[in-house]
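Working notes, structure below.
Only one protein chain is missing from this complex, and each of the others stays in its spot.
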């Protein structure tokens, strides 16, 4: 059974139905959440069918000829990393839909929004499952369109600006990658399946050709997983877009960048990766510090969370380009954990915004007494972001540092500073929001209702479970990471 | 020039003109000019004289025998007249225009053959009686006549005055319209001769003058040559009643004389061309088998034959002028475009179809060359008579319809604020004088015959 | 006289025509410049044809003449319509289109 | 002496003959059918039948073709699959064009002035409009242009190329001047287009004359054969000739610095004409340039490459930058077409053989999207003060909120814009992919890098229009109001093109296969 194709097709079909069929509009929310839960169920089935002992190998492979003239195939398959990210996507989408249940929209607009969310989910699953560079690229670029509409149509004042900025950044990266993709074709074996990653792995390039190709890919991924010089779109989008969009974007989509670095940059161009690693590690460390510092100065909570993400992505990239088994494992684990924690954090900010229509830190204060559950939840989520031991981000961060230290001592030490800074901004924010005297306007704040709890708590539970028993996830991540390390280091041996 | 090779392929005769020395060329050129100028002087007298006779009056008869010196006197008078350059004119073009006209008119005769190779009296030089000839001589002739148009249009425009402008554009439109018909009439001649050299064309007529087998083309040519030279009945550009003197209105003295000269020279030119193309050129009206042919086609005789033919055509010009009324402009243009050009095309198709298809199916074309004009005439008669009949019926119907429409309408003598005649069918008001006398009371009010008027349209 | 001289002449004519199109602001003059260029090309074709002793160049000149004539018809028609709407055929004058 | 009649493979010419014959028939219809409304219907039917029949004929030739191609008339016309592919494309564009030409709103007005010869705003014009006259000559004209383009894409002889060039240009000059609304603009555009077009074709012709002088040939195969052996003493003449010929073609493609006519002509012409012209002219010109390139120019690759690179980069940069500052939709698309001319030239860089199949595909994607985009433009109208439907609303601001008024049209337009921008899952992406692949294959990757950066910048203005349509509310207080005309044909063409663009974007395999088999030029050995 072509389960991966079904996983991609199901949200696409349901999403398009929602966009096109006017009769569905009245029941858009119910329809959408139903569809996403079905998707989640399918993903659970996928996980069940996945052979954990062979996590490093590609499973559920499907390869069909698509455009043989340009060597493109409809090639899908997942290893442990892809699987975990698909799980993350499938988990977050219903949560996001549920979180936005009460957004006051007219029915057609709501149908549009939910339809686009579902279509985006289809693209996300597709990207994580793609085993063909061309297919990967197509989905990578095409995904911009629903996202562009999600950002530009729904959200705050600056949303149009943010949408265009997002699109242009992504497009520049994507098109540079296109050049590399085309050039890669001529380096590879050619033929009807020229773009299959397995056909392209293990090629030997002329050094500069390899480096240029690597850069072509890396630029695109660096923009997507915002590394410092090209990160500016993320805060803009985060503050303008609707919270659900931002959650999806940061928690899942940006992982496409790091996922791409792992599965394409490192795998296809190991020599070039090693050549570029020192620079990239420097960039990563700068990201960690810059993101953290910038977060401290933010008043807008969306921007704040966005900057923390920039910081965290720096750590992930550091882990990836340290080329150690532990660091890569940690980085992949961190990708999942970060998805859970940042997602939760954005949702919490969204709940606050829903209550008072503002996300300015200054506007709040002393909420601890009024809404204890909310405050508590926020604290836990916040602590997860600053990597409190016992939560999964902590486990992954530790693994990254331990793994990276032998490879890049100074960089790792500097990056650990980022953790300290994280503690600073999270606690400062918590302090401003929830402690001190309660302003008049805040006194009538409602606490988390059942829907909101149902939305956030599962994420917290997941983080806790994974924090305590990281093996649950690491079993899936170890194999693939080992494979990547093997490729990179085997190349080094030559 | 591009026709060079084609023509050579078809016709390989020796142009003995190549042997002429430059002096002979100059002498011949001067002789041609002298001939042209005297011919014009003669033509002016000739026209006035013949017209006079046609109108039963004497014509010029004061100066010299039969008034022959009249035109010499006229020319002298023009030379000594005051030369006025109109203030509103574009000076350069205004002066250039008559020069262009006369210049173009002088050139045509360079390629007209007056006769075969002849010994120049008192010398041993043998030379054809023709200034020069080349394979595309007819194109040269057409080119010269086209340059002549510039004289007219520039003269009219540069005068900066209404009548000359109108005259010039009319004249230009007329000349180019009729030039097309003329051009089409030439095609069958070229087919017959297989060359565009005038010598070849004359030589090819040794059996028969082409006026017979190519009769329709000849008729076409004659009509269009009258149109081309702005002569009655096609003299619209200088219709005195409408445009004073057309494009020449603002010209005086020698400038006027050049236009005048050019016009008469053009008449002589086209007559010479028509003679050469259709009337055998310098060939005598004498069968080859008849005695004396040799003498009549050599020495002084060929030029005389040609001149005789030219003057015959000149007489036709004058004759037409004396007999026909001027066309209205729209009638004239319609005639050119809707009759002459289709006829010309039809004739080409008919003729070439016969000449190409008959040999293709292995029939001889000798009889067809004689039958073709007859076929053409019959076809033309069928087409035109039916068209005329059809249009007459249509007009009658339209007149009837109008009649019915206006039936019983009260006649308004001042419809639209102007005095108008009664339209057919309109009821005439009772005359104020009616009833005064018995005759008046019973008088039949005549209906104007408007049907007839409509037909003239 | 060698036909190559005609080629030089044609080149000069072509240059004059091109200059007329590029420099003169009157549509009719510019249009005449174009015609001059076409005829210069014609002259070139014929001269080269003469030099090489093949007739193709001359036949081509015929085709070019036809095309040039058609172009004259279309061009004049366009210029006249513009003139009738605006009472001017200066190429600088029409300013509906900018940017 | 009898000249032998040349051998002509008439069957191979059927598509062209059908179109040109129908055009001639159309002129006769004009002459004999007196009632304008009836004439309009007849002309429309005739044109559609002709174009469809020609399409079928092209398919028939494609199927019947054996080997690389057929020699139709010595070396002047040789019908190969490449030529058939271009003919097919041009006919498809013509079909769309004719449908748009016939598009007539409920108010009874099509895109053309009822009387082309009278001055705008004159009494005669008012009368003609009141009488409901139609300028039905547009149909024969477009057929003539189509025939000329098909010929242009087929012939192998430079002089014949010139004749075909004029055959399709002259009707276009006239068509551009015939807009029903904004006639001054239209006439002025026509004048500019004409003067520049005539200028460039004169340059082209002089180039041909020089090549003829240098080599004694005008056939492309023969020229290529001559150029294979280098002749130093004549090289200046050859280079100059080739350069001028290329300039003539680049003009028709609309590449910088020969692009001046493009914005004016696109903006001034009636939108159906713009649609047809933008798609088909470019296709025909690219076809000719491709043929010339792979038969002749590649011999001079070393001398010519820098020109192609310069022109391509200039076109992409200028087209994109100037498009960004435009405030008129048609003008914006015009500048975008200049940028696209640059992208097309990228494929030529290095003369990679795969460009021969990439180009038809690229032009198919570009042409379909262009046709569709202009079809949408015909639908967005201003309201005249008396409440009737007026001129096209082409100012960018007037497109605000289109997504709400007419989601279908807006989405179609969006798809076209995405295709122009080269976003995956639209045809434009695959087109760019194959074109760029050809360039990279020949080692021109720096050029491709410039191209992708330009397309990213270009995306900015495409997206800006999308922003207006979907994210901005229509201003309610601004006069004139904007309405959606929503005519069957215009809408139908837009939607059909949108579907085509998506299909070619998602399942391009079959089309690429066809393009691949079209990527062959017939090159029989010809003496000399």
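A few points about this structure:
Chains here go by letter, A, B, C and D, matching the order in which they are written, and residues are numbered from 1 within each.
We adopt the following convention: a contact is a pair of C-beta atoms (placed from the backbone, for glycine too) under 8 Å apart; a residue touches a chain by one contact, two chains touch by 3 or more.
Please note the rule applied: contacts and distances are computed from a predicted model.
One subunit of the complex is not drawn; among "Cytochrome c550", "Monovalent cation/H+ antiporter subunit A", "NADH-quinone oxidoreductase subunit A" or "Branched-chain amino acid ABC transporter permease", its UniProt record names it "NADH-quinone oxidoreductase subunit A". In terms of the touch definition stated at the top, the absent chain reaches B, C, D within the entire complex. From the options B:93, B:180 or B:375, the residue with contact to the unseen chain in the full assembly is B:180.
Across B:154, B:196 or B:399, the single residue that touches the chain missing here is B:196. Although one chain is not drawn, the whole complex shows that of B:84, B:285, B:413 or B:428 it is B:84 that touches it. Touching the missing chain, out of B:206, B:338 or B:367, is residue B:338.
Counting over the whole complex, subunit B has residues 2-3, 6-7, 9-10, 15, 17-22, 25-26, 28-30, 32-33, 78-88, 95, 98-100, 102-103, 106-107, 110, 131-134, 139-140, 157, 159-166, 169, 172-173, 176-177, 179-180, 183-184, 186-188, 190-191, 194-196, 244, 249-250, 253-255, 257-258, 329-330, 333-334, 337-338, 341, 345, 348-349, 352-353, 355-357, 360 touching the chain that is not drawn.
Within the complete assembly, residues 62, 65-66, 69-70, 72-73, 76-77, 80, 84 of subunit C touch the chain that is not shown.
Even with one chain removed from view, subunit D keeps its contact list with that chain: residues 1-3, 5-6, 24, 27-28, 30-32.
Convention: only the chains that are shown with their structure count from here on.
Relative to the centroid of all protein Cα atoms, the closest per-chain Cα centroid is that of D. When chain pairs are compared by their number of contacting C-beta pairs, C-D comes first. Taking the mean of the C-alpha atoms as each chain's centre, subunit C and subunit D sit 25 Å apart.
Measuring from the averaged C-alpha position of subunit A to that of subunit B gives a distance of 94 Å. Subunit A and subunit C have Cα centroids lying 65 Å from one another. Residues of subunit B found to touch two or more other chains are absent.
Residues of subunit C that touch subunit D in their complex: 7, 10, 14, 17-18, 21, 27, 30-31, 33-34, 37-38, 40-42, 44-45, 47-49, 51-52, 54, 56-57, 60, 63-64, 67, 70-71, 74-75, 77-79, 81-82, 84-86, 91, 94, 96-97, 99.
Residues 418, 421-425, 429-430, 432-434, 436-437, 440-441, 445, 448-449, 452-453, 455-456, 459-460, 463-464, 467, 470-472, 508-509, 512-513, 515-516 of subunit D touch subunit A in their complex. Across the interface of their complex, subunit C is touched by residues 116-120, 159, 162-163, 166, 170, 173-174, 177, 182-185, 187-192, 194-195, 198-199, 202-203, 205-206, 208-210, 212-213, 216, 218, 263-264, 267-268, 322, 325-326, 328, 331 of subunit D.
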